[in-house]
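Excluded from the complex is one protein chain; the other protein chains are retained at their positions.
Just so it is clear, A and B label the chains in written order, and each chain counts residues from 1 on its own.
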Amino acid sequence: MTMPDEGLSPVVRVIAAMLFPFILIFSLYVILHGHLTPGGGFQGGAIGASAVVMLIVAYGARWVESKAGEESVSVLESLGGLMFVVTGLLGFLLAATFLSNFLVGEVLFGEIPTFGSNPGILNTGGTLPLLNIAVGLKVIGGLASVVLIMALGSRRDAA
Amino acid sequence: MDWLLTHAPALLIALPLLGAFLTPLIDRISGKARSAFVLVVLAATQLLMMALAWDVFTQGAHIYTMGAADPTATVPAQAAVPVRIVLQVDGMGAFMGLISVTVSLAAAVYSLAFMHRESGQGRFYTLLLLMVVGMLGMEFTGDLFNLFVFLEVLSIASAALIAFRFYHGDAVEGAIKYIVISSLGALMVLLAVALLYGQYNLLNMGALASVLEYTYLDKVALGLLIAAFAMKCGAVPMHMWTPDAYTVAPASITAMLVAASQASLYALFRICFSLYGFTLDLTTVGIIIIALGLLSMFIGVTMALPQKDIKRLMSYHAISQTGYMLLGVGVGLYLLAHADFDTYGIRAMEGGIFHIINHALYKGLLFLTAGAIFYKVGTRNLDEMGGLAHSMKYTTVFFIIGALAIAGIPPLNGFASKLLIYESAYRVSPILSIVAMLVSILTLASFVKVFHSAFMGPRLEGMGDGREVPRSMLVGMGLLTAGIILFGLFPDWVVSNLVHPAAQALADQAAYIAALGGGV
Partner (left out) sequence: MINNVPFFAVMLLIAIGLYTILFKRNLIKIAMGIVIVEAGVNLFLITLGYREGGLAPIYTHLPSGVEIPGGLVLPVPQALTLTSIVIGVAILALILSFVVRIYRHYETLDSRNIRRLKE
């Protein structure tokens, strides 16, 4: 049986390309609504990384590598980690202690909802959405680069 | 300055973490800038750690509550029990933190030249900084679950570093043994944490200690915790990963792995003394720890004698030296509720704890000298080397100092701590001291063998290029040697100002509970 060197048939490729933006949007939704609904940085990040994994399966690791190198994906991961630590540090520079919620009452994410059941106000949570975004970036970058490296490394012709 | 000191516990974890995430970004710009940045971060961590340790030893323990309005408010206004993430730095934590950061700094300086020929150095230093984060986190946390998280951070970073020279097949072999063992150990810790949480609904170690009843499930949890941490610190009979992992890791990482094992040792002591404390069946648990110590000492050294691989030999000595620490602190635990605790129980603990820092210094140094030999000669096999004293004068001197210190020859630091252990263990049972001395003699014999086959003899062909190793490696070794000599010359000052407060902090469970806001 002859298989293409990498990746799957054109049908799968086209469908994967069409699904890719929707999966990313869902991932962003899960990340951004992490402080309101089930989900959050890790779950959303894992969904986003699975979109990349789908591309790796459909198009082959080398194609993905040529579009977004492992290096640049790792930069995303570092940025996510950096954002988390900086948010934590700002916590004690602007407020009391490390990881303090310094955004409460501010314009961005600072709204204080009334206690009890509510329909879900996105502009709440203080630093929590920021931390979710940071974790999301880190997880997308981390998981995607892990799968990419493994896919590249387990090729038969790899060095 | 006060502001800095208040926030120091969180900063000490955040700073290397920030460094770890920035390192790959800076590495894309320039390799030199990255090395300088890593050193600056580690030096800043070292300075901050020294300042914090000074404050802890003079002013008392520090408490830091993440995200609270007031760092010391461990119990939030709306809650009845401490639910927040708490860092707690008392004498013991500060003491261990000093060890970890000092060894890491020396290892990083040493790596500058040692890893010079490797590719992917950005990742190397990222992981190195993550190891520092893991060690400091384990030593500072006041929360059982965070202990597990930092243990895993430490394990993952260490395993990746052990396998760093993956093109040698044996490096990956050692690393996979290490990661399988450590993740299994960590899962045992998590199971124990779940057992405790299920009973008491608490994760804060101080609050947990105040309500612990030593039920049957608590005993199961204790067994799991002791087994897991004894495995992670490389005590016999769970030692099989130690020689493999230590041997194949790059030498600077091996030195850090010694410090990492000691972080697990710290966790073991913390669990026994601060979490369970007087609720324990002290005699039984004390005897178990003493037995672990004796077995590690004796089996470690006897396994070391026939080794041909210089780093493998030193790894078995690391197991054997861990036995001394377990013996010293185990005697302290055995005597904790005893009337004699204040006379010689605390002396035994001081001996064990003093031995931790001594071991980190001289075993770190010895692994670095072994790395220097490997750097020049390209082999770890003792039979293939010889006459190195002709070309590597400084390394030879460093090796002699390290070897004499580990064998417990006065006036070096190993003697000071071993003497404390001999004296106090003798009061419990003379056999303990006799075994300890015998092990010391065997250690000396084994290192004489290494010295003879590696450094003595005529100049051999093909033994490097006849020159000394690069300067940064010498500086890294020199840092640790300076520590050994200083500690050897002023053991009394060290014991009364560093070691005694650390032992006191471990023994005083009530203070620990009060500091963490337990007993509410």
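Rule of thumb we're sticking to: a contact is a pair of C-beta atoms (placed from the backbone, for glycine too) under 8 Å apart; a residue touches a chain by one contact, two chains touch by 3 or more.
Keep in mind the model is a prediction, meaning the values are calculated, not measured.
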item: Residue among B:183, B:302, B:379 or B:504 touching the omitted chain; value: B:183
item: Selected residue (touches chain absent from view) among A:36, A:90 or A:104; value: A:36
item: Residue of B:73, B:194, B:337 or B:409 in touch with the missing chain, whole complex considered; value: B:194
item: Option from B:17, B:38 or B:175 whose C-beta touches the chain left out; value: B:175
item: Residues belonging to chain A that touch the chain removed from view; value: 36-38, 42, 115-120, 143, 146, 149-150, 153-154
item: Where the missing chain touches chain B, by residue; value: 83, 145, 148-149, 152, 155-156, 159-160, 163, 166, 169-170, 172-176, 179-180, 183-184, 186-187, 190-191, 193-194, 197-198, 203, 243-244, 247-248
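By our rule, only the chains that are shown with their structure count from here on.
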item: Contacting residues of chain A [partner chain B, same complex]; value: 71, 74-75, 78-79, 81-82, 85-86, 88-89, 91-92, 95-101
item: Touch list for chain B against partner chain A, complex; value: 7, 10-11, 14, 17-18, 20-22, 24-25, 28, 64-71
